[in-house]
Each structure stands twice: as structure tokens, then as C-alpha cells.
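Notes follow the structure.
Only one protein chain is missing from this complex, and each of the others stays in its spot.
This part shows chain A:
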Amino acid sequence: MSSELVLFYCLASIIIVSSYIVISLKNSVFSILFLVLIFLNAAALIMMLETEFLAILFLIVYVGAIAVLFLFVIIILNVKLSEFYYSIGQYILIGSILGIIFLVQTFLILDTNIEFHFLDNIHNLYPEWNFEVYSQSNIEALGSNLYTNYMYVFILAAIILLIAIIGAIVLTIHQRGYVKRQNILNQVSRDFKDSVYYINKIVK
């Protein structure tokens, strides 16, 4: 076996084992940490497909943002550890049905053997210099397609982000009635004669 195939099997087996650990742990914070391990290994798999920008983006979005949001949700929900005891028997039927559907869909879409792609590159150890010089990096390939051919999808992504901003603000903000804020205009325009006076003046 080639070294890339060994690396692929190592990363994929780490992903499978730690995804089992994610759903079997009682403490949900540890589950999030194993989820981060899954994301790191999946980013390494994407790196093996020679798309390094997507791998870094995967790390930024999933580990830097999604995992942090999951941690927030877990802490906000305030779940006690003892509530997690359940029997696995009541989920095994629906879980296996969903898993079989997912596997069938995956094999229908990806109708190729995945090790075939890795075995192509074994004998290609020497760099092809014209390919190295004249080819685009994958960031350039992504950018030259994203902003021209997939223009409408890009604008759609902006609209989805806008909806996310508005939805998050509407859901979580609550205005309190009386809030002391620092108003610089009031502070600067405050006059000495109006602010210092005898109490007698009011009594009269």
C-alpha cells in the first residue's frame, strides 16, 4: 500500500472511532472536544485532496466557529450529566435505517472507488515543471470561478449571512428599560451654574 493510502485509512479510522465516542460519552463537553478532533481529521482529508484553502476554511469555520457555538449551547442549556442515561435499544432501529439510507445515497452519488484516486499518484513522484509553473493555485481557481460563474450563488451567500445577522439579533436581544449610558454630549455641555446650587432654592 502507498503511504497516502495508509494515511487515508488512519485519518478515516480516527474519524469513525471518535464519531462513535461523540455519541457515546456522557459528558457533552468532552463530546465537543472529540467533535473538534473529527473536524481536524476531516480537514486533513481535504488537504489530501490537494485543496488546501478549503481545508483551512474548514478549520476556521467548523473548529473556530461551529464548535464554539456548540459549547455555548451546551453551557446555556444547563443540562445535568445524569439526564443523559438512556437505553441504546430504542434508537437502534431508526438509527440503522437512517445509516443505511445515507450509505445507499453515498454509493449512488459517488459511484467510484475512493482508493482509485490515491493509487493514481504513486508513480508520479517527480514534479512536472510546466504544470507547477503555469497552473493556478487552488485559491486562484476558486476565486476565478466564484466571482464570475457562480456570481448569483455568491450573492445568495451574502443574503443568507444577512438573514443570519438579523435572525440572531432578533432572537437574542432584549432591551432593558433604564440603562445608564455615557453620553459625551451631555457631559461636555453640562454647565457649572446649573449643576451646583443650594437646596434652599428648591424649597422656596
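Keep this in mind: a contact is a pair of C-beta atoms (placed from the backbone, for glycine too) under 8 Å apart; a residue touches a chain by one contact, two chains touch by 3 or more; residues count from 1.
Quick note on the criterion: contacts and distances are computed from a predicted model.
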By UniProt, of "Trafficking protein particle complex subunit 6B", "Exosome complex component RRP45", "Erg26, C-3 sterol dehydrogenase" or "NADH-ubiquinone oxidoreductase chain 3", the chain left out is "NADH-ubiquinone oxidoreductase chain 3"
Which of A:108, A:159, A:184 or A:199 touches the missing chain? It is A:159
Note that chain A touches the chain not displayed via residues 4, 7, 47-48, 50, 52-53, 57, 60-61, 64-66, 68-69, 72, 75-76, 78, 121, 137, 139-140, 142-144, 146-148, 151, 154-155, 157-159, 161-162, 164-166, 168-169, 172-173, 175-176, 179, 181
